[in-house]
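Heads up, one of the protein chains got dropped from this complex, but the rest are sitting where they should.
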Amino acid sequence: MPEPRTYLLADIARHINGEQLGDGNPEIRGIATLRHAGPHDLSFLTNSRYRPELAATRAAAVLLANEDRDATSRARILCSDPYLAYAQVVALLHPAPVPEPGTHPSAVVDPEAIIGSGTQLGAFCHVGKGVVIGRNVIVAPGCIIHANVHIGDQSLLHGNVTIYAGVRIGHRAIIHAGAVLGSDGFGMAREGEGWRKIPQIGGVLIGDDVEIGANTTIDRGALDDTIIEDGVKLDNQIQIAHNVHIGAHSAFAGCVGVAGSARIGRRCTIGGGSVVLGHLEIADDVHIGAAAVVTKSIREPGQYAGLYPLQDKAVWARNAALLRNLDKLERRVRQLEAGATGAGKGKSC
Amino acid sequence: MPEPRTYLLADIARHINGEQLGDGNPEIRGIATLRHAGPHDLSFLTNSRYRPELAATRAAAVLLANEDRDATSRARILCSDPYLAYAQVVALLHPAPVPEPGTHPSAVVDPEAIIGSGTQLGAFCHVGKGVVIGRNVIVAPGCIIHANVHIGDQSLLHGNVTIYAGVRIGHRAIIHAGAVLGSDGFGMAREGEGWRKIPQIGGVLIGDDVEIGANTTIDRGALDDTIIEDGVKLDNQIQIAHNVHIGAHSAFAGCVGVAGSARIGRRCTIGGGSVVLGHLEIADDVHIGAAAVVTKSIREPGQYAGLYPLQDKAVWARNAALLRNLDKLERRVRQLEAGATGAGKGKSC
Partner (left out) sequence: MPEPRTYLLADIARHINGEQLGDGNPEIRGIATLRHAGPHDLSFLTNSRYRPELAATRAAAVLLANEDRDATSRARILCSDPYLAYAQVVALLHPAPVPEPGTHPSAVVDPEAIIGSGTQLGAFCHVGKGVVIGRNVIVAPGCIIHANVHIGDQSLLHGNVTIYAGVRIGHRAIIHAGAVLGSDGFGMAREGEGWRKIPQIGGVLIGDDVEIGANTTIDRGALDDTIIEDGVKLDNQIQIAHNVHIGAHSAFAGCVGVAGSARIGRRCTIGGGSVVLGHLEIADDVHIGAAAVVTKSIREPGQYAGLYPLQDKAVWARNAALLRNLDKLERRVRQLEAGATGAGKGKSC
């Protein structure tokens, strides 16, 4: 992490379009939580449960929502969305790394590859025939980029990423270490008691402004392409199978698995460890909780959940045994109901 | 992906042992879904729900099951298993990559390693002492192959694969990028309030015709070997712990985890995201659904499932709270039953 720059509070207020209030115009060198901020840090209140820490913080100034105008008298910036403003300030103080243009002498680059100006290729990178890499891209050491891959401008590939032939990635992508894009989909036909592999000849199309987490894998399509639209954010350890289509600005937390040909809408979120089964559709603006399994298409936006509640192990064992026999419990209730009706009848005579 | 070759429809029919019907003998350059096929593509009907698309397709010809003989009058091939035939045609049109024999000058190969004829070793590969690699193998760039590993003929290792010392892999393996074979099993003994590592001195034995997905991990055995039999297919992001034994032709979808010493039969399938606990046995021909947890040995072939159904979040919260107290609900039913009997008794007097 490079050293952060220094800014006057007023400059920061201008940058995030906020209102500066309180005493002075302190010099800001960093950003920190209320608890850990020092005398040259800007801090922030984005969640009311941290309000008690506001009085004790040593921060030079604080970022607050407009409605918290009077929550403190110290130097502060008011804005409509302090969490977004916090994101903007972190980016201001800690700008993204700038490429050091050039190709490391150890990299192996096919002479027919096209590398844009301002782009940095690290040690031990392999760039195949027909690859096109845009301008101001950073490719960290150890990345393997096979033939005919396209990577857009200002993208950032971290270490040891592998990209199979023909994958296309838009501008401003961030791809974390160990990610694999374009591996074969899991396609095979039964043949005798075994399996015959179906060659996976589709591609992977990734839009602009997509972030892909560490050790995440995205398979190429069987015939058509696997598609990740603009602005999609995928956390670490995610598996995207062949011919999945993810709509723009959807975000999936770590360890999610999406099976083949699932089609997920725009602005969806999926919680960590969830699974989406194959060949189903999820509408726009659907929010799936953690560790859930989507077994049917979801046509309506909204919040969905499905996980077994955690319990003391002995209680769980008792309840799980009853769950295994829920049909029998229901039958007992039905018999009681029949008996109750019978009793009612009895009473009526 | 190299450009596909061109075939006459009659050649394809002969190749897959199918019956050619309808007008002409068109030239086939590709294979595509009914919806996306162009005038030089062969298409296929493997699922009756796509039958409406048969009339509208622009495909040059179509692959059909024998019983769909009259579903169209256009040029077509009839066969007994159109999905298997589709797999065969894709392989015909898009043959597997052929090695370009030789070792990239940047590769580091121990002088005592034995590399078969026709084998290609990519850039930045490391091949340790005592390694034996068969004939016509492709090792993509960035693979690390430690001492005494054996790899059979015609195998294909994609980029950035890591193989620990002593792992043995059969013929025609396909190992996708980022996979790790032979890492230490998770074995340790309690010592005081901490743990003492148990060195993992077993190996990994992988049969012929095994495919291993991207970023999948297979641990070496503690004392004996972890064993993956012939024809096993593992999707991406799978974890196979030490001393697991997987029977021939079993296939696991993405994100499956199998704990130590589990023994899984032949021709089993496990759905994505499922977990198999340690030290248990699963018979041949067992099929486990997605996101299930196998907590006991399964002695009978058949289909098994176990996942919490997805619901609207508010409904889920209500039902999950009841599930947490299912024992109390059962007690209420029991009291009602006792009361009903009591009532019955009461009525009888």
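General observations
Going by the order they are written in, the chains are A and B; count residues from 1 in each one.
By our rule, a contact is a pair of C-beta atoms (placed from the backbone, for glycine too) under 8 Å apart; a residue touches a chain by one contact, two chains touch by 3 or more.
What you are looking at is a predicted structure, and each value in this text was computed from that prediction instead of being measured.
Touching the chain that is not shown, out of A:Leu45, A:Ile77, A:Val204 or A:Cys255: A:Cys255 (per the contact rule at the top).
Shown as candidates are A:Val132, A:Ala147, A:Ile174 or A:Ala283; the residue that touches the absent chain is A:Ile174. Against the chain not shown here, chain B presents residues 106, 108, 124, 126, 142, 144, 146, 148, 160, 162, 164-166, 178, 180, 183-184, 186-191, 193-199, 201, 203, 215, 217, 219, 223-224, 237, 239, 241, 255, 257, 259, 273, 275, 277, 288-289, 292-296, 302-309, 311, 315, 318-319, 322-323, 326, 329, 332-333, 336, 339-340, 343, 346.
Looking at chain A, the residues touching the absent chain are 1, 4, 31-33, 36, 81, 83-84, 86-88, 90-91, 94, 96, 104, 106, 122-124, 140-142, 158-160, 174, 176-178, 209, 211, 213-215, 230-231, 233, 235-237, 248-249, 251, 253-255, 266-267, 272-273, 290-291, 307-314, 316-317, 320-321, 323-327, 329-330, 333, 336-337, 340, 343-344, 347.
Here is the rule we go by: only the chains that are shown with their structure count from here on.
With rounding to the nearest 5, the Cα superposition of chain A on chain B corresponds to a rotation angle of 120 degrees.
Between the CA-based centres of chain A and chain B the separation comes to 25 Å, rounded to the whole angstrom.
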